[in-house]
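Structure, as structure tokens:
One protein chain is absent from this view; the other protein chains keep their places.
Every chain is named by a letter (A and B) in the order it is written, and numbering of its residues begins at 1.
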Amino acid sequence: MHRSQIHPAIRACLYALLALGAFVMLLPLAWMLLTSLKTFPEILRSPPAWLPAHPQWENYRTVWNGFAYYRFFLNSTFVAVMVIAGTVLTCCPAAYAFSFYDVRHKELLFGALLSTLMLPAQVTVIPLFKAFAALHWINTYLPLIVPAWLGGNVFGIFLLRQFFRTIPKSFIEAARIDGASEWTILWRLIVPMSLPAVLTVVIFTFLWSWNDLFNPLVYLHDESTYTLPVGLLYFIARAEQLTGGSAGLVPWHLVMTLATVMVLPIIVVFAFAQRRFVEGVAASGVKG
Amino acid sequence: MNARRAQLLWFWLFAGPAVLGFACFSLWPMLYSLWLSFCRYEVVAPPAFIGLRNYSYLLKSDPAFWPSIKVTLFFTAVQMPLSILGALGVALLLNQPVRGRGFWRSVYFLPSILPQAASAAVFVYIFQADGGLLNRVLGLVGIAGPAWNTSPTWALPVLVIVSLWSFGYPMVIFLSGLQSVPRELYEAAHIDGAGAWARFRHVTLPLISPVLFFNIVMGIIGALKVFDLAYAYGAAQGLEPGGPARATLFYGLNLYQQAFTYFHMGLASAMAWLLFAVIMAITWLNFRLGRRWVHYGD
Partner (left out) sequence: MNLRHREPLLWSAIVALAVAGFWWAGRAPAPEPADGRKVITWISFITPLRDYYEAEVAAFERAHPNVHVRIIWAPQSEYHMKFKTLAAAGQAPDLFYSGDVWLRYLMPFMRDLTPLVKRDDAEIGLDDYFPPIRAAMQQDGRYYVLPETTNVALLYYNRRLFAEAGLAEPNEAWTWTDLVRAGQKLTHTERDGQPGVWGCSRVEGWWGEWLIYVRQAGGKVFSPDGKRCTLDSPEAVAGLKFFAEKSSRYGISAPAGFEPLNGFVNQRVAMIVGGHTNYWPNYNQVPALDWDVQILPAGPASRRGGELAIAGYAMSKTARYPEETWQLLKFLTRRETVAEVVARGGIAVRRSVAEAHLRNLRPSDRPRHMAAVYHQMDFADPIPRDAHFIELMLKIVQAEIDRMILGELTPEEAGRRAAAAANAFLATFGSSDS
């Protein structure tokens, strides 16, 4: 941008600040990585060893072999893809409707939708569980996915609406005069203009779905259906078996190994999405 | 007239699924749980109406109710402003012309995407009284650190610190807000002789006020609903989450325990409705105040 305007000393400070912050952010992750390379005795020692005496790369093999990681990974991916698709396909139209249509009691209706953000999930789960059980949806992915296809991500609607509202209505009027249908205006004009916002919603939805522990725990009972976070809990118990231990002493080195493996795809996806994200922001200018 | 009707049709086509979802997955369960809040329902037997007894037990006798409110309010009052400031600060830094912005952004966002159980375990190690990373570093400069995790004085501030580690969500939202500020406006302000602070105050702040407002509302709601962090932090120590001496018994955690550890579904529903009422009140207040300083495009 205006690179020339920044004084070299300020630039140096800027980088120092960024680097210091980054160090603080990464330190716990480094600890996680180091822990994942230790032996069980090194974990048990008090205080725990700083560095692994000999990096235990076998820990990764142990985790991979002793635990159906790929299965949980595929399950998590499937759920995330379906949830993201449903979120985008229902949240964009809803946000569009709430941004650009003058319908009576629209604000009231939107306020009601928004209020669900504040309702603790624990409250709705018992009535919902009863309903899903009656539908024979228990032990299937439908309870995790169907809400997303019915605008369940109210946060997404809210965020998209915040962005849509900054688009001047004259754009839409002009498109209407050109004869474009509302559906076309939404998907060919508004969504491309708001790509950064849509991508933000996609990323958030992905992370929530990927890291959600509560719902899979309640609705999935068969090990072959588990997603990664439930798998992690399952693993903490299972890992004791791999080390020959039993309740009480959790082999955190293996848990950290798994956590590292579990986080890795997220980092990759995010690094990729990040670029798209920045490009999207640069390409469309939300303010129009 | 015809256009109006067409608009109504399109509105329901577009918003219909969301409204249907709202009715099925929120409104109905909410009303059902409102009914439960006046019942004794411990799963074993069908719900039995007991009037306001759940509410009166909570407000008058429950030893955990008020402490959990205190914990939650303290956390909200300290964590929300700090995390908003931190997120905005880092977003502003990243919005500068720095090399490798994508890299820095990923680094700062990374902690937010970690599974809570894993990050809780890491921090339990770091804050361990005997031989933890922090106390060992403090020991190098001659300070005997406290038992961070198990001291009622320190356990909650520790959780504030742990939660500040992951401010990635508001940061990303700030960034997309900041990057949508047209640079012509900055250039115009610059030509007008506005300094850095003046540009921030008069150009950036008004233009990102919608996202700032959004982040504040979500930050408060998030802080009032904290559950994962406290649960994972307790579990990673092999202790009943919420301790020591209820110092980390967040309202959401208290609610979870009443509902899913002890199965006082009626009582938990009453707690949820009290929380819901408080959050609604705060949000309403926020929107009232927000009108004064949030600027939307035209």
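As a convention for this text, a contact is a pair of C-beta atoms (placed from the backbone, for glycine too) under 8 Å apart; a residue touches a chain by one contact, two chains touch by 3 or more.
Bear in mind the structure is a predicted one, so any value in this text is a computation, not a measurement.
Across B:89, B:243 or B:290, the single residue that touches the chain missing here is B:243.
Considering the full assembly, B:263 is the residue among B:35, B:186 or B:263 that touches the omitted chain.
For chain B, the residues touching the chain absent from view are 40, 42-45, 53, 57, 61-64, 67, 128-131, 146-147, 149-152, 235, 238-240, 243-246, 257, 260-264. On the side of chain A, the interface with the absent chain consists of residues 41, 44-48, 78-79, 81-82, 85-86, 89, 125-126, 129-130, 133, 136-142, 144-145, 149, 175, 178-180, 184-185, 188-189, 192, 217-218, 221-225, 230, 233-234, 236-238, 240-241, 243-249, using the contact rule stated above.
Note that in this section only the chains that are shown with their structure count from here on.
Chain A and chain B have centres, each the mean of its CA atoms, that are 15 Å apart.
Touching chain B in their complex are the following residues of chain A: 1-3, 5-6, 14-15, 17-18, 21-22, 25-26, 28-29, 31-32, 35, 46-48, 90-91, 93-94, 96-98, 101-103, 106, 109, 112-120, 122-128, 147, 149-152, 154-155, 157-159, 162, 165-169, 182, 186, 196-197, 200, 203-204, 207, 210-211, 213, 228-229, 232-233, 236, 248, 250, 252, 255-256, 259, 262-263, 266-267, 270-271, 274-275, 277-278, 281-282, 285-288. Against chain A, the residues of chain B that register as touching in their complex are 7-8, 10-11, 13-15, 17-22, 24-30, 32-33, 36, 90, 93-94, 96-98, 101-102, 104-119, 121-123, 125-126, 128, 130-133, 136, 165, 169, 172-173, 176, 179-183, 186-187, 190, 207, 210-211, 214, 218, 221, 224-225, 227-228, 238, 252, 255-256, 259-260, 265, 268-269, 272-273, 275-276, 279-280, 283, 296-298.
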